[in-house]
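Only one protein chain is missing from this complex, and each of the others stays in its spot.
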Amino acid sequence: MDTEASQAHDTERVREFEGFILEVDGVFVNFGGVKALQDVGFSVYEGEIFSIIGPNGAGKTSMLNVISGFYKASEGTIRFEGVDRTSASPEQVARMGFARTFQNIALFKGMSTLDNIMTGRIVKVKSNFLSEALYYPARDQEVAQREFVEGIIDFLEIQSIRKTPVGKLPYGLQKRVELGRALAMEPKILLLDEPMAGMNLEEKEDMARFVLDVNDEFGTTVVLIEHDMGVVMDISDHVVVLDHGERIAYGPPDEVRTNDDVIRAYLGEH
Amino acid sequence: MNESTQSSSTNGEAIISVNNIEVIYDRVILVLKGVSLEVPERGIIALLGANGAGKTTTLKAISNLLRAERGEVTKGSIIYRGERVDALTPSDLVVRGVTQVMEGRHCFEHLTVEENLLTGAYTRRDGRAAIQADLELVYSYFPRLKERRTGVAGYISGGEQQMTAVGRALMAKPSVILLDEPSMGLAPTLVEEIFEIIKRLNENEHVTILLAEQNTNMALRYSQYGYILENGRVVMDGNASDLLQNEDVKEFYLGVSGENRKSFRNVKHYRRRKRWLA
Amino acid sequence: MKLKSIVLSLTAMVMSVVPFSVSQAQDMEQFFPALVYRTGPYAAGGSGFFGGFEDYLALLNLRDGGINGVKMVWEECETAYNSDRGVECYERLKNQGEHGATVVHPLSTGITYRLIERATADKIPVISMGYGRTDATNGKVFPWIFPLITNYWSQNTAKIKYIGMQEGGMGNLQGKKIANLHHESSYGKETIPVLNVQAEKYGFEVKHYPVAHPGLDQKAAWLDIARRYKPDYVILRGWGVMNPTALKEAARVGYPADKIVGVWWSGAEEDVIPAGKAAVGYVAAGFHPSGSDFPVIAEMLDIVHGAGQGNISPQRVGTIYYNRGVVAGIVTTEAIRIAQEKYGTKVLSGEEMRWGLENLSISAERIKELGADGLMAPLTVTCADHEGGGPVKFSRWDGSKWVEVTDWIETDKSIVDPMIMDSSMAYAAEKGITPRAGMSMGSDCG
Amino acid sequence: MKLDPNLDTFPKLLFNRKQTTPDRPAIREKDFGIWQTWTWSQVVDEVKSLACGLAASGFRRGDKLAIIGDNRPRLYWGMAAAQSLGGIPVPLYQDSVAQEMEYVINHADIRFALVEDQEQVDKLLEISDRCPKLQYIYYDDPRGMRHYSIAHLESYDSLIQEGQKFESENPAYLEAEVNKGSTRDISVILYTSGTTGYPKGVILTYENILITVINSIDFDNLTEKEECMAYLPMAWVGDHIFSYAQSYVAGFCVSCPESGATVMHDMQEIGPTYFFSPPRIFENILTTVLVRMEDSSWIKRKMFDYFIRVSKRCGIQILQKESVGLLDRLLYLIGDILVYGPLKNTMGFSKVRIAYTAGEAIGPEIFEFFRSLGINVKQLYGQTEASVYITVQKDNDVQPDTCGIPFPGVDVRISETGEVQYKSPGVFQSYYKNPEATLETRTGDGWVFTGDAGYFDDAGHLKIIDRVKDVGRLNDGTLFAPKFLENKLKFFPQIREAVTFGDGEDHVSAFINIDLDAVSNWAERKNVAYASYQELAANPQVYEMIKNCIEQTNMDLSKDSEISGSQIKRFLILHKELDADDGELTRTRKVRRRIVLERYGSLVEALYSDVSNGHIENEVTFEDGRKGMMIADLEIQDAQVFDHMKKTG
Partner (left out) sequence: MFYREVGQYKSSYPADQAIFPLTNDRIGVILILLIAYIWPPLSGSQYLMGPILTQLLVFGLAALGLNLLTGYAGQVSLGTGGFMAVGAFGCYNLVLRLPEIPLVIDFILAGLMAAAVGVIFGIPSLRIKGFYLAVATLASQFFLLWIFDHVGWFTNYDPAGVASAPTQTLFGSLAHEGGPLDFLAPIDVIVSGPNATPEAKYILTLSVVVVLALLAKNLVRGMTGRAWMAIRDFDIAAEIIGIRPLRTKLLAFAISSFYCGVAGALYVFTYVGNADTEAFDLIRSFTILFMIIIGGLGSIMGSFLGAAFIVLLPPFLNIVASNLGEGTLSGAALANLELIVYGGTIVFFLAVEPLGFARMWQIIKEKLRQWPFPY
């Protein structure tokens, strides 16, 4: 079905970006002697889709953990919108406008889909427990959050599982709910740790669709770790490749794809 | 959609046969509906399908791990070497030679790689020497693990964890390994490596393997026969080579439409897909 | 059958909740709730006491056809020595019988405390014989509570007197050290003030050692007592398993048993037998002795147990707790007799029973008549004095039985009475209670 | 009947609602987790802006607006907006593939389309080269449409904005256009998916629809308090009448489900009082009920069976307020608490006051099952060409095997050939651009030929046997009414579809489609292993079971002298479900006999020879339009025929 519409996508592939939203500069991370990251640096343009790839153990998740404040960089700086935030705590990072998902799904298993996504609104809520206990003062606030969250539920097409406890959902849907929770935070940067791991083609297509839509419709910058080269090459604007805690390549997908170091360390012969 | 031969056409007798099982979770949620499959001795059999289709549940039904999750097999039977295994505990099954490698690796994070491997030999009663020999055997398949033998499992990479989990299963000297998503979260080179090892294990050690995989392409390349699950039912089965050629499988599971691979950028919001069963 | 009884019980539970219980007794029946405890660490006390109490009531029924034709009936309710369940049992049973419960023996200081206001409101006398709230002796402030025979404080003065006797006179107490090893509960803490007062008066030193429920862990306390404090005497104010434990711990740290003086809740066979040799020589107070030689107890073995209606295994008949139950039975039923003299032969209400108790007087002759000579001391209760002024006796465990080592020792009212007065008046003030007429003890209440 | 000239078109009726019942709910849609509700006054405002938007784009009197999508409030408003401007809405079946749409769009000279989402847009774009007249496409749901930079492809929202602008510039325009509307104007063109050939566009005027609808509201005492679900295709006349026309006239609220998959659940939430459905839905519900009951515990099944027997005995009498014994009444009351009430609750039927089934004959047992539960289901015989109503059953005067009495204002006659013919105020004007077909169907004096064979019974109720052209004779002269037989077979929950043959043959034979839900459930209980539909269909035990069903039918048939000869002698179970995508069924799921004969000719041949096996090889279409080949060998079995009472001579 090759119409003008799908060509419209393709012409979009090379996009122009203005400034950097996130600058990682010379970051080192050590765990009791193990060097997880060594002098890694890269910059993410505002509004782009940025992928971090590399073999298992290359330090991709460590990188994400440094960005989201779980790990402290022993050296180097991380600037967000030009401001140094290297030593912020995870909760402060969240309030700055970062949201992330986890490789192994970090949902609140005892809660429903709706409640899980609602928790994402906590950063946006100004209410206190007294008014909540009395309910009526807090009701408008609660309804306003619900309306926002329903928009996300509709966006992610998870209406039918709205009130299902997430523990009972299949893996692919859980991933989607986790994305929903991150979106509920209205982040400026969305960090996704292997959003398509363990998914079949159909689910990967859906997830890719959502990532593109988030990027397009909300202008959210997306930083993702992913192993599926098809996805990475199709949707990223820039890719950084890590191996053994070091950066071995950086650039647009097509450049990275043909880089010899990358092929040797990661892609293998095909 | 060609009508393929009905019976599993692989070498050897069925070592595991699952007959028409139905699984209900929490007493109310029906997950598997009449799933039947046969695993021939020394075969590699792939269980394919979307998330939530029931692959993991099927594996857990065989290894009897369902009860821990409030699930139960309410209908049908599971036969291993001519014996009904429904009433056995998971550890009984390990003793009898059926070991499961769970999805998401599940290593003991605080133990070293070697300690992790040794826990796999827990049920064995054939002496230290034999166990030591098998440890070396595992290291011969996974030289990476030998390098990392003293590393704490929580700090090794995902691929190494996956290898540790498979290695640990091997330590029980199983005749059947139920392998859940071995490729999940692994880099392309590693995926290939793991599947190669699985193949060699199958060929050299005569281990029968039942594999649940999302990575349809890989799974079908390394297995002899495949079952496709949808909504808790087997909707299609056949020789791996046939399935690889099947247009529907190509379209829905391999991402190949006509000649070209579809770009992820051009995915539509709606889907007009054939479902074998509603 | 089981189902039927469950249905019956459910019905009973529902019925007990329905406003008017419709038990129409054909005979005249005087009803007693029995807040028994047969399980838990204090089971020996609960089962022994109510065994004796119920056996005595049964004796009256079997031998005499009750009191002047009024049958004694009772119903047990298991409290497990738990105060909340005690309240529950009390509430469950208080309305049974023609006029409700005649009198309640809570047999637990904790439950007694929880019942003080309830029973007062319900107009049901509470007999806390040898336990409970000491200042309730002041009947003007506590009209419905009867710590009959002797209260804790009285007992404690007797105990100091006994120690004084051992030391060759009260004057010799000067400079002595006494350790008060007590159960950490309202029961255990009750005697701390009176000991402090006496310490000041006689010039001895006292140190209090609390032991947490159930009392199995006393190692630290005994180490401190034996190694550091080195007292001349130890007062053991224990309960249940705390007692044998204390004796064993004492033996372990080498503290002599004969320097340990127990209260009457530490002086039963069940308290010493488990301690074995460690208990030999230990002395405990009592307001009645053990033994089954008393005619009344012999009769109970003969008539009640002979008819297979015993409420306890015959082996335990004559033990301390059993005999305490018998004494409780005697004082209770004697009060009924006295009340019947005033109100006629009928089932008494709580108020009538209280009159009986406030006019209770059991003379030595009457005790003899009852076949209880030596089992209890004479007593006279008044509306102001709910104790009745009973003396205390001390016995020594010889390894197989309790041997009396003293005669009745009178308690020291001069110490106790003002304390009771102060304490009860403070309570009255806090509660806004106006004491019944006559401010001094012993005067008429009107 | 004379219509009030101020209320003689739908736009006039709608705008009047803003005066009469402005704050009552007009339409609801489950969206964002709750039922979004619009009052009549809000609807009027929306329709105004929408109409002005269309006007701004150049939509003029006589223009056609294609409406494509699931039941959505905005699509319904699109119809009203088009009518306001004197245009004609043409609703299309939303699950048609692009090629099917191409014909209608070209045939109806459609210039504007209002569609639901990207899926429909893509279909239209696919055929846009071949549909030169189609100029403007508006879509409701902007999802995925961000990068479609195509001229005249705009969102609904932007259309509304245009409209608001237009409205402020031309405040009197719309009112004038509405007032120009006359009751003789074309209200709507509905394409019927005829069993043969291209679809035909049925032209209905406001007068056609309004008079019929006013009569129907009177007939059933419909009020503005009814609750009704809009879940059937908007292109179908039934939905147009029930969810649009009647709602505007009676003023009741229509609820649109969240999606096709959630209809049953949404229906349970809404609790319609007025419900309309083809027999298929009732069949499906009954099958689901029976299947789910099979999984129940033993004691619940016993209880269910017992009370269903009670309801069979006296339920209908109680519904029709006839006298029933005290014991039965009591048992029915208990049954209502234990079974009927909960059942109606889970089905969403608790509040149903009037329910209709039409479009096809319903199995009498199915029909009576629902009636005996206390649900007032009635049958209706109608056609697009009649604005639906031809005959209808009156409350408390319901026979399971008839279609009731002629509807008020409708004359019905039976021709010499046995064909049912009618004449009514609702009779269509003509088929759009198809005078030959119009002439074939309607006489000059307004009588319409239905093509159905039927007769009136003694009570004056119409009985439909079959299509006139389908009624045939066996070689021995016995009457052969295929649909009659097929409906009998389809009553068995295991049988989803049946096609019978026999005209000009010596005996009757049948194709059977098993019902997957029912049979797979049975298979699981019996431990019958199967991997696919084909395998299940070929299973010998399944054959045995179907054979039993057929023999039971034969036994039934043997009791009736007229049709005793048409017992089914040979049958086979098809390896695939008959599918609308392959043209074997109409979009309303009627069997296209001719196409089935064409596609399965070899199997029919085999049925009438001695072989016990039929080979078939044919092309199938998947849902996304791709084609594939399907090859199968099917077993043919003989069923026992009961020969007592066989027609002599």
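Points to keep in mind about this one:
Going by the order they are written in, the chains are A, B, C and D; count residues from 1 in each one.
We adopt the following convention: a contact is a pair of C-beta atoms (placed from the backbone, for glycine too) under 8 Å apart; a residue touches a chain by one contact, two chains touch by 3 or more.
On a predicted model such as this, the values are computed, not experimentally measured, just so you know.
Across A:110, A:151 or A:219, the single residue that touches the chain missing here is A:110.
Remark: the residues of chain A touching the chain excluded from display are 68, 70, 89-91, 93-95, 99-100, 102, 106-111, 115, 118-123, 125, 127, 129, 132-135, 138-139, 142-143, 145-147, 181-182, 185.
By the touch rule set out above, chain D reaches the unshown chain at residues 28, 33-37, 227, 255, 268-271, 292-293, 295-297, 300, 303-304, 337-339, 341-346, 348-351. Contact between chain C and the unshown chain involves residues 2, 5-6, 8-9, 12-13, 16-19, 36-39, 43, 47, 75-78, 80, 83-85, 87-89, 91-92, 94-95, 109-110, 113-114, 116-118, 120-121, 133-135, 184-187, 189-190, 192-193, 210, 213, 311, 423, 430-432.
The definition used in the following text is that only the chains that are shown with their structure count from here on.
Summarising the inter-chain layout, the chain whose CA centre lies farthest from the centre of chain B is C. Centre-to-centre separation between chain A and chain C, using Cα means, comes to 74 Å.
Averaged C-alpha coordinates put the centre of chain A at 29 Å from the centre of chain B.
Among the residues of chain C, none is found touching two or more other chains.
Counting partner chains per residue, chain D has residues 122, 144 touching two or more of them. If you check the complex, the residues on chain A that touch chain D are 1, 3-5, 8-9, 12, 114, 146-147, 150-151, 153-154, 159-160, 162, 209, 213, 216-217.
Here chain B touches chain D in the complex through residues 1-3, 6, 19-20, 22, 33-34, 36, 75-76, 227, 233-237, 247, 251, 268-270, 272-274, 276-278, going by the rule given at the top.
Only residues 117-119, 122, 143-144, 516, 520, 523-525, 527-535, 575, 620, 622-626, 628-632 of chain D touch chain B when the two sit together in their complex.
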